[in-house]
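Yeah, one chain of the complex is gone here, protein chain that is, but the others are all in their spots.
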Amino acid sequence: MVWTETVVELGGLALARGGRALAADLDLTAQGGDAVVLVGPNGSGKTSLLRVLAGLAEPASGDLRVAVAGAEADTPRSALVHLAGHQDGLKAALTVRQNLIFWQSYYGYEDGLPVEDALARLGVGHVMDLPAAVLSQGQKRRVALARLLVAPRPVWLLDEPTAALDVASTERFIILVEDHRRKGGIVIAATHMPLGLADLITLDLASFPPDGADGLSAPMDEESYWLAGATS
Amino acid sequence: MVGGGHVVTAQPFRSLIARDVRLAIRVGGGALVGTLFFLAVIVTVPFGIGPDLNLLSRIGPAIMWIAALLATLIGLERLFQSDKDDGALDLLRLTDAPVSVFVIAKVIAHWLGASLPLVIATPLLSLLLALEPRAILALTATLAVGTPALSFLGAVGAALAVTLRRGALLMAVIILPFSIPVLIFGVAATRAAIVEPDPFWPPFALLVATSLIYAVVGTLGAAATIKINDG
Partner (left out) sequence: MGILDYANPTRVMRFSRVVKPWVAGLGALVLAIGLYMAFFTAPADYQQGETIRIMYLHVPMAWLGMFAYALMALSAFGTLVFKHPMADVSAKAMAPIGATFTAICLITGSLWGKPMWNTWWVWDARLTSVLILFLVYLGIIALWQAIEEPIKAGKVTAIITLIGAINLPIIKFSVDWWYTLHQPASVFRLDGPTIYPAMLYPLLICAVGFSLIFFWLHLMAMDNELKRRRVRALQMRAARRAAPESTALPAGQTA
């Protein structure tokens, strides 16, 4: 699985959540092989940006394009990305294998990497036939990351991917990320921890405040006074 | 196969139904608890009415319809909640199919896991209320075609429950009034099978129509509500 002409483009993108403006005028162009690290304090919109990129939420304004060669122009970006967030999306009652086979078939990649191989590459091959309920937090996270391998998609959106992982597992995961980049994929990660990746593009969300320096000093137009101002 | 270039097939739809049914009917999955609730309501009602079998057989279809209504709505509260709790709800939306497709799959799976057992149990439980064979047949048929309407209606409430983070009670308050037509046509068709001059087919056809309309309205409503979740 190799991708070409993978691209993620943000043009003047503004983010808002719950009526509160988070960031404005975000510009970014990432191409196949790029790794973007989102930094910024809590509440600066890292998770919101990932959700917008995944197609789970819409931006407040601005342009956004996620594309890859071979995908039709109207393919929604939600079909091109993987999202690995704080929650693992595993069903405790099913075995690890059943969980991953479900995602493989739900995402429509029966010819993706076999579940055994994906788990082995994350160092959790031995839990394949155990119910997810008996796994530790770190094991669950690694099984969740194996989802990115069993259903190959060009753009990985990662939200604190190494939060529950120890040093050895983090190193394994970084190898997989570099591998994904070599194949022409894009990785966009929000993290507080240095990931040890080469050639990073850093996007500091704190340097794109909405409406001026602190987001509050700029004069409000009437609409945001009544609508946004009330909820923030 | 490149990225999202693959065509939309029925495979994701089928695998989601298969997963949800498997989760529902496994030990502790909770699908059979709905049928147990159905039984509990039917057993409780005669204590409020009295053991008079003539009376019970007359109002039996209504009792069973109300029991089915409550069992379905209460069971549906968690339709999306467990996927929300473990983060799978977001991941399920990462496809090129619209949200409504996965709503339909979840509702079908829920109906198979929770409402179908209830329909199958109906003939047996009807004996408790001394229903005639004709009434049992009519009741089972109306429940079979009427419960999908309740499932799709309940899906809207379930979507509200994950979006608003409020419990089953609020959902029941909102959804119950909308379920009245289903109850009216369902009970009317069953009564027609007992009281001879009343025709069976007009209310039955209306019940089928209600199910079809609610399938469309409920799916779109639930999908729209889930999308609001992210604001």
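By letter and in written order, the chains are A and B; residue numbering begins at 1 in each of them.
In this section, a contact is a pair of C-beta atoms (placed from the backbone, for glycine too) under 8 Å apart; a residue touches a chain by one contact, two chains touch by 3 or more.
Note that the structure is predicted; figures quoted are calculated from it, not measured.
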Which chains here touch the chain that is missing from view?
-> A, B
Which of A:V2, A:A133 or A:A206 touches the missing chain? It is A:A133
Per the touch definition above, residue among B:I74, B:L128 or B:I174 touching the missing chain = B:L128
Absent-chain contact - pick from B:A18, B:L36, B:I174 or B:L206 = B:L36
If the missing chain were put back, which residues of subunit A would it touch?
-> 92, 124, 126-127, 130-131, 133-139, 165-166, 168-169
Note that subunit B touches the chain not displayed via residues 27-28, 30, 32-33, 36, 39-40, 43, 46-47, 50-53, 56, 127-128, 130
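Assume only the chains that are shown with their structure count from here on.
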Between subunit A and subunit B, tell me the centre distance in angstrom, where each centre is the average of that chain's C-alpha atoms.
-> 35
Can you list the subunit A residues touching subunit B in their complex?
-> 3, 17-19, 51, 54-57, 68-72, 75-76, 78-83, 85-94, 98, 102-103, 105-111, 147, 153-154
How about subunit B: which of its residues touch subunit A in the complex?
-> 1-6, 9, 11-12, 15-16, 19, 22-23, 26, 28-29, 86-88, 90-96, 230-231
